[in-house]
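Starting off with a structure, shown below.
With one protein chain removed, the remaining protein chains of the complex are shown where they sit.
Note that the chains are named A and B in the order they appear, and that numbering of residues resets to 1 at the start of each chain.
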Amino acid sequence: MTVAKSNKPIVWGPFAAGGTITAFVTPVLVLLTLFAALGFVPSLLTYENLHAFAANWLGKLVIFGIILLSLWHAAHRLRVTLHDFGIRADTWVAIAVYFIASLGTVATLFYLLRIS
Amino acid sequence: MSRKPYIREMSKTNWFFSQPRYTRYMAREVTCIFILAYTILLIFALKNLADGPEAYAGFLEALNSPLGILFNLAALVGAVYHSTSWFNVTPQAMPIQRGEEFVPGNIIVGAHYGGWALISLIVLFLGV
Partner (left out) sequence: MSERQIQLEVLRYNPETDSEPRFQTYSVPCLNEWVVLDALNYVKDNLDPTVSYRWSCHMAVCGSCGMMVNGEPKLACKAFIHEYGDQIRVEPLANFPIERDLVTVVDDFIGKLASVKPYLIPKEDKPVSAGEYKQSPVELKTFKQYTLCINCMLCYAACPQYGLVPEFIGPAAISLAHRYNQDSRDGGREQRQEVIASHDGVWECSFVGACSEVCPKHVDPASALQQVKVASTIDWYKEHLMPWMKK
């Protein structure tokens, strides 16, 4: 029995890394934006501070890393979840979710580079 | 004697209600929708940050609304559920062998919860 090895690892790597990153940081990030939504803008989220953070190359790297991995984590899990819900057009689902993730990745890069 | 195996089909669209452990699994998987939506919000924030102070002020203003609060509350629940369900299975995903023994699971899980608390406190301390 010889079957081709699957290419799933390409997306499973970012899925697993992203799952770990989001598990550590997303709840506290949501807490910060929740404060902002309630009208108490945390100091990090003021224009000056966030802009300064994103203008720094290390800040850019942190933001890019978090967004990239969260995005690919969520996109891949969404693919599996849709399969679990009984949507069996896996190829189309895969194209759609990874397209969204790629778009998000490019947009993030683009916006980050505009901040200086 | 003739054979006629009987096949019990599993429902493809509502199997996850048939057992509580499947429902819990689906709840865990569905957290990805919250993570995805929240990440898109972050990208959107970044866009407004790049567009300048007025655009960013507009973003914060839009966020400061019942819908913004609701969205963040939902994202918080989803994100926390993701974190706990993710950390709780770390001993299975990455067992650590020390000599002849495996490090007990609750130590691995505990270390993750500890790191999570520490990171959250640091971000809150520096960010608020």
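We take it that a residue touches a chain if its C-beta (ideal position, glycine included) is under 8 Å from a C-beta of that chain, and two chains touch if they have at least 3 such contacts.
Bear in mind that the values here come from a model prediction, so they are computed numbers and not experimental data.
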Residue-wise, where is chain A in contact with the chain that is not depicted?
1-10, 12-13, 16, 80, 84
In the full complex, which residues of chain B touch the absent chain?
1-8, 10, 12, 15-16, 19, 21-22, 25, 29, 89, 91-95, 97, 99-102
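One rule holds in what follows: only the chains that are shown with their structure count from here on.
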Using Cα averages as centroids, what's the distance between chain A and chain B in whole Å?
12
Touching chain B in the complex: which residues of chain A?
16, 19-20, 22-39, 41-45, 47, 50-51, 54, 63, 66-67, 70-71, 73-75, 77-78, 80-81, 84-86, 88, 100, 104, 107-108, 111-112, 114-115
Enumerate the contact residues on chain B facing chain A in the complex.
12-13, 16, 26, 29-30, 32-33, 35-36, 38-43, 45-47, 49-50, 53, 56-57, 60, 63-65, 68-69, 71-73, 75-76, 79-80, 82-83, 86-87, 93, 112, 115-116, 119-120, 123-124, 126-128
